[in-house]
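One structure follows; several queries about it will come next.
One chain of protein is taken out of this complex; the other chains stay put.
Order of writing sets the labels: A, B and C. Residues in every chain begin at 1.
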Amino acid sequence: MPFLLNCTWILPTLIALSLMFVPKQKVGVIRGMSVAGVLGILALVVSLIIAFLAGDYASPVGSAETTLAFSYRTPWFEAIGNQFYTGVDGFSLLMMLMASIIALCGVLVSWTITDRCKEFFILLFILLAGTFGCFISFDLLTFFLFNEITLIPTYLLIAIFGSGKKEFAAMKLNLMLFGGSALIILGMAGTYSATGSFDMIAIANNQSETLGSIAMWAFPALFMGFGILGSVFPFHTWSPVGHASAPTAISMFLAGVHMKLGGYGCLRAAIYLMPEGAQEWMPLFMVLATISVVYGAFIAIRQRDLKYINAYASISHVGLVTFGFATLTAVGLKGGVLQMISHGFVTAVVFALIGCIYGRTHTRNIDEMGGLMKKIPFLSVCFVLAGFAVVGMPGTSSFVAELTIFIAGFSGSLDDTLRLVCGALCISSIVITAVYVLRTVNSVVHGPLVDNGHEFTDARFIEKVPLIILLTCIFAMGLFPGWIIELAEQSLTPVVTNLGR
Amino acid sequence: MDTSTHQPVQQSVAERLDPHTATTPLGDWVRELCDAPDGGNLLSMTINVIIIIIAICAFSSLTAMVLVWMERKLAGRFQRRLGPTRTGPFGLLQTAADGLKLFLKEGFRPNASDPFTYYLAPLLPLTGAFMVLAVIPFGPSMWIADPELGLIFISAIAGLGVLALLIGSWGSNNKYSLMGGLRAGAQAISYEVSLILCFLLIVLASGETNLLNIVEGQQGNFWNWWIIKLPGAGFIAFIFFIITSTAELNRTPFDTTEAESELTGGFHTEYSGIAFSMFFLAEYVHMFIAAAIGATLFLGGYNAPFEFLPDGWWWLMAKSYAIIFLYIWFRWTFPRLRIDQLMALEWKFLLPLSLINLVFAGILIAMGWIL
Amino acid sequence: MTLPTALWTDIALGSLACIILLSESLLGPRLRKAIVFHGAWIGLVLIGILTVCTAPESEQAIGNYLIRPWTIPFRLCFCIAGALSVLLSRNLLSGTGHTHRRGLLVSGGVHIFLIICSTLGMFVVTGAQDLITFLVGIELATIPLYVQAAMLRDDFSSEASAKYLIIGSLSTAFTVFGISYLYGAGNSVHFDTLAQTLTADKHFAWVGVIFVLAGIGFKLSAAPFHMWAPDIYDGAPPPVTAYIASSSKAAGLAGLILLVYGPFQQLGADLENIFMFLAIISMTIGNLGALRQKRFNRFMAWSSVAQIGFVLMALTGGDLAIPSIAFYLLVYIIGNFIAFFVVNCLASNRPETFSNMRGLSKQSPLLALCLLISMFSLAGIPPLGGFFGKFELFLAAAQPGHEHFYLILFAAINAVVSLYYYMIVVKDIYITEPTHADNSTCPAIAILPSQRLTLVVLVIAIIVLGVWPAAHSWIFTLAGS
Partner (left out) sequence: MEATLTTDILFYLFSAAILGCGLMAVTVKNLLHSAIALMGCLFGTAGLFLLLDHEFVALMQILVYIGGVVIFIIYAVLLTTHLGTRYLPASTLKYISGVTLAAIVLGLVLHIDPQATHTAVNPDRTATTIDAIGYRLLDGSTNGFLIPFEVISVLLLSAMIGAATIAKHQKPGATNDEDETGGSAS
C-alpha cells in the first residue's frame, strides 16, 4: 500500500516520460495514454480510499503519537535531515480524490488541443505528479519540493497554451508564487535552525520544546508563503490574470486544485506545526481573509469577462477557506477543508463550462452573449446548475462547506468581536455572490439570442462527460456529505489537539 | 670538490657595505684622523665615501683613457691607421686629443627630443659601472664592498645597462636611435640569459656567490683556476662568457646597436660633446669590468699563476687586459652580424649549449671529477 | 617518504599535462588530434574517478601538502569542468565552428594543455598548507586562462584577454599585499601557525584579511569586484568562458573556505559580517545586471555574480557551509556547462543573443530542453540538482549560532528575481515566436552526435543529482570528517 500511495506521483511522472518518446504527430496515442493515465490515478486513489476506510486507519489517529496511513519513510537527502516521508490521512485522501477527478475532467476538456499537444500533456502530468506528491508528503522539505515542481509546468502551460496576455500572466503568476516560496524557505530555515529536522509529524509532536520563539516569526512566513498560493488578499493579483489567460484545463486545475495546495500548506505546515504562532497571528490573517472574501465578490460584480468573474469568485471563496482556518476551531478547520474540496469541484465545472461556451461563441464577454439556452440547452443547464453551486444553494457542496464555516464564525465565545464582525462580513458576501451569479447566468443563458455569426452546436459527448462527472460530485457532496465530513474531522483531530496545547 | 674550506664569512650586510668598516689603509687613516678608530662616525664615513667616489671616478677615467689609447693603438696596428701610432710618444697624445675634442664640442640637444630622458640616459651607464666596480676584488685587501651575493649583485646591475640605451634612444626622438635602442634591448636581454648561466656554473662549482671567496677558492697554481679545474666545462663556459660579454658590451661583431653603416651610430646618433663622452667612457669602463669579472671568475682573479709568485692587483690587471685585448682584437677583425643571426646564435646555439654545459658541469662536480 | 594515495591524482594530472604537450609537439597530425583531444578528456575523467576512488578518510599530508577530505568534491568539480571544457572545444579544434567569429583556436594542443595546467593549479590550491603554495596554486589556476582567453585571436578575444590579465594581476597584487600583512601579523605563512596567531584583536591582521578577500573576490567575480566578468565572458572563446565561469570560481571558493576555516578561524563573527555584506551586494548587483542583458554570455556573467552571492551567504553559516557549497558547485558547474554547450552549438552559426534563440524549441527540441533544464537548475527549481544546492546554502546561513534570517529572506527574494531572468531565457526559446529578421540569420542547427551524447549525459546527471542522494551524502560524509 505505501508503494501504491507513492504511485500517485510516480505514475504521472512515468506517463510524462513515456509521452516524451511518442512522436508528436500521433495525437490519438497521446490522448489515449493521457486518459489512461488519469484513469489509472483515479483508480489508485479510489482503491486507497477503500483501503483506508476498510483498515483501522479510519479510527481517529492518536494525538500524542500520530500515525499516518500507508506511511513510507526512507532517508533521502539525510545529511540535512531530510527524509522521503509519505503517508496519508483522510484530509489528504479527500484532496487527492478531488484532484484526480478534476484531472480526469481536465484531460477530457483538453481533447481539442492539437498544437503542441504532446508538450501540453507532458507538462500536465508533471503538474499532476507535483500535486499528488504534495498531498502525500509529510516531510516539510519534500512537501515544498513537490510544491515547487508544480510551478514551472504552470508557467509553461499558461505561457504557451494560454490566451490574451498569456506571457505576462504566466510570469506574474510564477513570480508571485515563487515569492511565496521565498517566504516558505525562510520559514523552513527557521524550523530547521530550531529543530534540525523537516519531519512534520515529529516537529508537530514536540514543537513546544524546540520551536519556541522562532514560531512567532516563522509562522507568518510560512502561512503567508502558502497564503500567496491560496491568493490571500494583498497577494491575490496573480490569480485573476493567471486564471483568465490559462487554457481551460489549466484554469480548472489551477483554481480547483493548485490554489488548494496553498490552503493545504497553511493548514499542514503552518497551523499544524506552529500553533503558538497561529494563535498570535491569526487576527491579522482573519482580517485579510475577510477582505479577500468581500473584495473578491465585489470585484466579480464589475467584471464582464466570464473567466475574470470566476477568478474573482474563486478569490472570494478561497478566502472563506482561510477564514475558516483563521477561526482556529475544530469547526472552522473542518469548514475550511470542506470548502477547499467543494470549491475545487465548483470552480472546475465553471471553468470547464466557460471553455465550452468560449469554444462556441468565441467570446467570453457576457455582454456579447445571450439566449444560449435556445442554442445549447445542455451546456446552459449545466451553467445554471453550476451557478447554483457557486451561490451555495442547499443541495450543492458549497452549502455544506460554507454553512460549516459560518457556524464556526459564530460558535464558541461571543467575546471575540473581531471574529464576529468578520463572520458577519463573510456571510454578507453570499448576497454579493448571488448578485453577480444571477446576473451572469441571466445574461448568458436567458434573453434573446445574440448572434455574432458563429454557428455552433450543443456539447459533444467528450465534453458532456467531464461536466456530468463534476456536477455529480457537487451534488453528491451536497446531498451525502457524511463520510467526507467524517474523514476530515478525523484527520483534523491532531491539529486541533495541537492548538489546544 | 671540497667547498667546506671556504666557509662564507658571516658578516652582516651592514658590515660589508658600511664604508667606515671597509679595511683599506686609507680608510683606516681617515678614521684615525677623525678620532674614531673602531666604528667610525658620520664625518669619517662621509669622507670615506667621498674618497671612494673620487677613486672610482679617477680609476674609471684612467681606465677609459688607457683603453681608448690601447684600442686606437691596436686598431692602428691592425688596420694600418696612421694617427694613433704617431701622435706624441707611443701615440699617447691621441687619447688626449680625442678627449679634448669631445669636451670642447658643443653639446646640443635636438629640438624635438625629450629633455628628461635625453639627459638622464648618459648618466645611467656610468652609475651602473661604478656600482659594479665597487664589488670587484682587485687584490687580497683591495676592494670597496664585499657583498655576500656579489655575483647576483653584478648580474642585477648589469641588467640595467640596457635601460640607458633604451631611454636615451627614445629620448633622442630619432628613428635610427630608437631602432638601435630596441636592438640593444633585445640583444642585452637575450644574451644576459647565457651570461647568467655562465655565472651559475661558477656558483655551482665554487658554492659561492661572494666574489672574494670565489677568488680565494682559486688559490694556488693556475690549474686551480676554474677555467682548467673543471675539465672541459670551465673552458667552454669561459668561451661562452667571452662571446656573451662581447654581446653585452655591444661591441663588434655584436655592435648592431650602433652599426654606423646601418643606423648611423644607433642610440648615440643625437648625442655629442660631454653627453656622448659619458656613453663613450661607460663603454670602456664596462669593457674593463667585463674583463675583470671574467678574470675573477675563470682566471683566478688576483691570484698568481704559480704558488711561489706573490698575489696582487697586478695579476688581475694583467688578466683583464689580456681579455680586453681579445675584445679589441675581435672588434677590428670580425665583420658585424645581422640582428637575426645574432638572435639565432643566442637562442639556438648558446643557450642550449650553456644549459647542457651547466648540466655537464653539475655531473662533473657531483662525481668529483675535477682537478 | 611514501606517497599518500590521494596524491596520485595530482601526479596523474601533471603527467597528463606532459603527455598532451609532448604529443602535441612530437606526433603526426592524425595521431595528435586523437591523443590530444580524446586523451585529454578521457584522462581528466579518469583522474576524476581516481579522485573519488582515492578519497582519503582523514587528512593526508606529504610534507607541506595536505589533502583534506572535504576538498575531494572540489577536486572532482575541477576534473569535471576540465573534461567538459575540453569537450566543449571540439568545434573550435576541428574547425567546424564559429563562422561568425573568425578563426579557430590558435593551437588546440596548447589550449588543452593550458586547461590541464589550470586544473593542476586548482588542485594545488586545495592542497595548500601555507600562503605561498596557496598563492602559487591560484596563479597557476588563472594565468593559463589569460592566455586561453586570447586564443580565438580576434579583437574580442584579445580585448578579453587583456582585461582579464590586468584585472587578474590587480587581484593578485591585492592578494599578495594582504598575504604580506598576514605574515606580518601572524609571523608565519603556515596555516596551522596562523590559525593560532591570527586573532580578532590583532587589528593589523585585518588589513591582510580584507585584501586577501578582495583578491579572491576578484577571482570569484563577487561584487564589488565583478566588473570584469561580462566583457571577458563575452570575448573569450566559449570553452574558456565556461571554464572561467565554473572551475575558476570553484577554485576560488575552495581557497576561500581553506582560509576561512584555516588561518582565519579565530576571526569568526566579524568575517561573517563581511561575507554577509559581500553576499548581499553580489546578489543584488548580479541580479540587476542580469536583468538588462541582451547577449547570452554577458547574461551568464551577471547571473554568476548573483550565484556567487548565494554561495557567500552560506559562508556566514556554520559547518554546513563546506558540504553545501561543494554540492552546489557540482550542480552549478554541470548546469553552467549545459548552457554553454547549447550556446556553443548555436553560436557556431549566429551571435549569442537572446533574440537569436527565439524559436529554438521548434528548431531543436533537444537543445531547447537542455537549456531549459540548465536555466531551471541554475534558478534552483526541483527536482533538478540546483534546488538542493541552493536550498542548502539557505540552510547553512540558518544554522544554530549563525542565524541570519534577514539575509535568508533577502536572498530568497533575490532568488525569485533571478528566476525572472532565467525564465526570460525560457520564454525566448519556448514561447516568443521568432520574427522574420531573427529567422533569416538562423540556418539549421547541426549538432555533432558526441555533443548530443554529452548534453544528454549532463542533463541526466543534473536530474540524478537532484533526486538521488548518493553524491550528496558522499560529499557530506567527506566534509563531515
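Here is the rule we go by: a residue touches a chain if its C-beta (ideal position, glycine included) is under 8 Å from a C-beta of that chain, and two chains touch if they have at least 3 such contacts.
Just so it is clear, the structure is predicted and the values come from calculations on it, not from any experiment.
The missing chain, though absent from the view, touches B, C when the full complex is examined. Residue-wise, the contact with the chain that is not shown comes from C:Ser158, picked out of C:Ser158, C:Thr432 or C:Thr477.
Touching the chain that is not shown, out of B:Pro122, B:Gly181 or B:Gly217: B:Gly181 (per the contact rule at the top). Of the listed residues C:Trp8, C:Tyr183 or C:Tyr420, the one in contact with the hidden chain in the full complex is C:Tyr183.
Looking at B:Ile50, B:Ile189 or B:Ile356, the residue that reaches the missing chain in the full complex is B:Ile189.
The hidden chain makes contact, of the residues B:Pro147, B:Gly217 or B:Pro253, with B:Pro147.
Within the complete assembly, residues 10, 12-14, 17-18, 42, 45, 114, 116-117, 120, 147-149, 152-153, 155-157, 159-160, 162-163, 166-167, 170, 178, 181-182, 185, 189, 192, 209 of chain B touch the chain that is not shown.
Listed here are the chain C residues that touch the chain not shown: 1, 14, 17, 21, 61-65, 106-107, 110, 113-114, 117-118, 120-121, 124, 127, 129-130, 132-133, 135-137, 139-140, 143-144, 146-148, 150-151, 153, 158, 161-162, 165, 168-169, 172, 183-184, 187, 190, 203-204, 206-207, 210.
By definition in this document, only the chains that are shown with their structure count from here on.
Among the chains in view, C has its Cα centre nearest the centre of the complete protein Cα set.
Between chain A and chain B, the centres computed from C-alpha atoms are 93 Å apart. In chain B, no position touches at least two other chains. Those residues of chain A that touch chain C in the shared complex are 75-80, 141, 145-146, 148-149, 151-152, 155-156, 159-160, 167, 171, 174-175, 178-179, 181-183, 185-186, 189-190, 192-194, 196, 217, 221. Taken together, the chain C residues at the contact with chain A in this complex read 320, 323-324, 376, 381-383, 387-388, 391-392, 394-395, 397-400, 403, 405, 408-409, 412-413, 415-416, 419-420, 423, 426-427, 430-432, 469, 472-473, 475-477, 480.
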